[in-house]
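Note that this complex is displayed minus one protein chain, with the remaining chains in position.
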């Protein structure tokens, strides 16, 4: 909370300079609770742009770097206690691995955007490094920061729905319904470019959020899947539409849809989880509500901050019921978790898991394997075991 | 309309006696517009029950029969001009083929519940007979009777969404989330019994509606599919959950979900169709609205009976905008279509297709092939071409 | 229900001929359950139109009359047991009193549209006549026929909300946002004409529904009110917009809004009732849901036909949960109640009040007094006691 008597931390950002959407979101999210401030950066892969962006954001020259390598070098020259508390990586996916690995290997706490890296091998290497260094590594699967997602997680995990039988998750957008990348749009450009996005398009960009949402809420492990990826806008190199059937350990079934060619849709992420005793439904575009269909009673609509929520959901809010919180607040909750974990480790204590509540490098790695498996299934036009 | 100066027709019903849900729905639907009245029947497979049900419904003894064979025989003894105008078949699926075939073959117009029959071979035989006799044969895929479904169909077919790229249809219920069939529940009993329902459970009962809805609205032909059917309630012989990926001729992709184990859900049939220029969403539980997400303008919500609807949707309503119509009205629209076609043929004219608007035996046959293909795909755990 | 073993009744209709909206609604509603059939009529105030409409509706010449007086005369000439079971009056308001009074006085059961009559004195006379003759007299405040309105009534009356403190009812439409009456529109013509509609426009046409809804659901008696009526479309003689503050016996407060100039709205009747322990919300345009905000638990959404509804709501439905029922079904429920009462009285028994559930002449009379009081308050620009 903004009122906490916590010393303000300092962070560095890699990427996210002028014109980048997601960098500003990270900065708003970090600012919201006043937990940390931007102290250094290498804000673009283009040196001049990096420096200009840094100046625009008020970075002092000492912290404003032309490249992530320069940032790393400069930080390492500083006494350990003066280094930034965390490095936030918001570049296109192709550079996640070298940057994240270098900083983690040098002992920095890292927050990295999703999808984590391009290959399962990279992901495994990163997990090992983080484990070896004992640092904090958060992945901004930000949707798990929504209070009502945490409420869903708590209800599912505590058995409020009985055994889970069916999960349907959809993440549909419309912004790539035309060949936007051909118009010079920066966001569309790198997301449809295999060189920068890897083997997957919509599947990697938003399907990975969907996979993580299912995993976070249900804890179910995917055992097998069959995927159908399509590049439905002519001329596109990567998938812009993905549909996947899932089988989970224990027998539950699932469907995952991720598509960026649903013309007119905005950011329609929705989850439905059914168990023996009830069904939960949540939609990102109305995030303060969680619909609970019950087998043995009327449908209930749970609202953010109401007194009958579980502890994890209640901790994730700032203001009373009926006062909507949104995307930035949810994003900020991921950062709250990361900073709580950094603080706890620094103090040599185990963090309260309800405070240090954020997606980790292991979640990111599983997401990368999911992408690889789905791409292979689609290419082979058949069911595949999930490794 | 109830005001039409049309001579009232006469119909016979097979099945639908005391305790049957769907028989009463058919009778309400036929009564609503005053187009026809019940003149004969064989209302149960149990002779005494059939006769008792007939008496309860006010059938004169001459029209009240102990079996469908007796009904057929009695009708055939009457002069052609005194026979019933249509025979409505609302029995469990296993008896659809013999009854429907016998009446169609004898030259009667038939309305049969879905799924049409148990096998593709039966379906083909029925199509041939109907074609040979030149009679009317309607299948009560009643959801296509909703005005806003017809509006969606008209918009998709006229190109309002551009080329169609993605279709997601879900039909979820919760009433079979427990082993209701073990409690003596009649509806659950026959729907989970292979002897009476054939090779499919939820897929046949409600998945067939979903398939027909997609076909009716988009006209797209399925080319290939991979299905995952599960009997998720322990001990159940037929699927209660089905998830299917679809590929359509022309390149569009689809997802079809049909499940009866979503505890707490009621009758949640929903369709989403995306094209180059927009996306339509419709939900059966709020049937008077059609959401139109547009790529190049604000989302619009079209409402039943509003002046900017197409002709097919406007003809399908009875009362002004803002006065909700529901399930029975939609069902009645299917009957309007059937009766309009019967009347036109009797008058030796071609029916206005916007009047004679109802699912035919060909739709029913395609539905049966869909069920067979999906069951085979699931059993083989692989993609299959749709015949 | 359509399956009931009930002898079909016979009714006569006054008004409701060609081009009348509401006459057709009454006929659909009566047909839906098969409880009665049209046996006679005087379907227009214009003799030729009356006869032509009757022929179009299939009336035999013997039952097809050029005027209501002729209808009355002809019926009285028939033996009592051959007379129609009920007379349905769907004319503009100005003729309600003479027609309804004449038929009631002659011992006929009557169903009359709302508002009942033009003046409190007429209403009182009608109440006395009906009481003296011991006949059935229903007023088609049809919105009280919705199952979820009956559920709200049962919950409020049984104390589920605790003592009621605040009631807000709004009935907003947009169809009179322009001077539609100047275009020759028949519906707009008589509703904006003092000669045919009396002293009130929107207040009488739809405000009376709102008043009745509040009274039916809460049972609260209005003690005092201040009204502000406006003719906001230039040149209109009667109010097209009404806003009223209410004080109820026992201390509850209320607001009633009725307006026909909310451009773009369709038929937006909505009710909110707050008590010590919770708040109910219902909207006519989504009639199958009742929202229950609870002080001590999550919001619940009750749905039509679900097992946890009260008896009165469950009896008012025909089909399972999730299968929407609409306006015609609600209207038909009023007729079910009227016919149940007629049947019971004929059999010399007291009707089960949950069956004979319909608005009576007393409700209609209170509605007329409400209109008079509101008009006087607005004219005097002050609070008035409600008589």
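Here are some notes:
For reference, chains read A, B and C in written order, and residue numbers begin at 1 within each chain.
One rule holds for everything that comes next: a residue touches a chain if its C-beta (ideal position, glycine included) is under 8 Å from a C-beta of that chain, and two chains touch if they have at least 3 such contacts.
Since this is a predicted model, take the numbers as computed values, not measurements.
For the chain that is not shown, the touched chains among those present are A, B, C, taking the whole complex. Among C:157, C:253, C:283 or C:369, only C:253 touches the chain left out of the display. Of the listed residues C:72, C:265, C:305 or C:374, the one in contact with the hidden chain in the full complex is C:265.
For the options C:109, C:192, C:243 or C:306, the residue in contact with the chain missing from this view is C:243.
In the full complex, subunit A makes contact with the omitted chain through residues 1-3, 5, 8, 18, 21, 24-25, 27-28, 31-34, 55-58, 173, 265-268, 284-288, 303, 306, 318-329.
Think of the hidden chain as still there; on subunit B it touches residues 292, 297-303, 306, 308.
Although one chain is not displayed, subunit C still touches it through residues 161-162, 165-166, 168, 170, 174, 177-178, 226, 228, 230, 232, 241, 243, 245, 247, 251-255, 257, 259, 261-265, 272, 274-279, 292-295, 299, 381-383.
Simple rule for what comes next: only the chains that are shown with their structure count from here on.
Interface subunit A/subunit B: over half of the residue numbers present appear on both copies, so the contact uses mostly the same residues. Shared interface positions of subunit C, defined as residues touching 2 or more other chains, are 303, 306.
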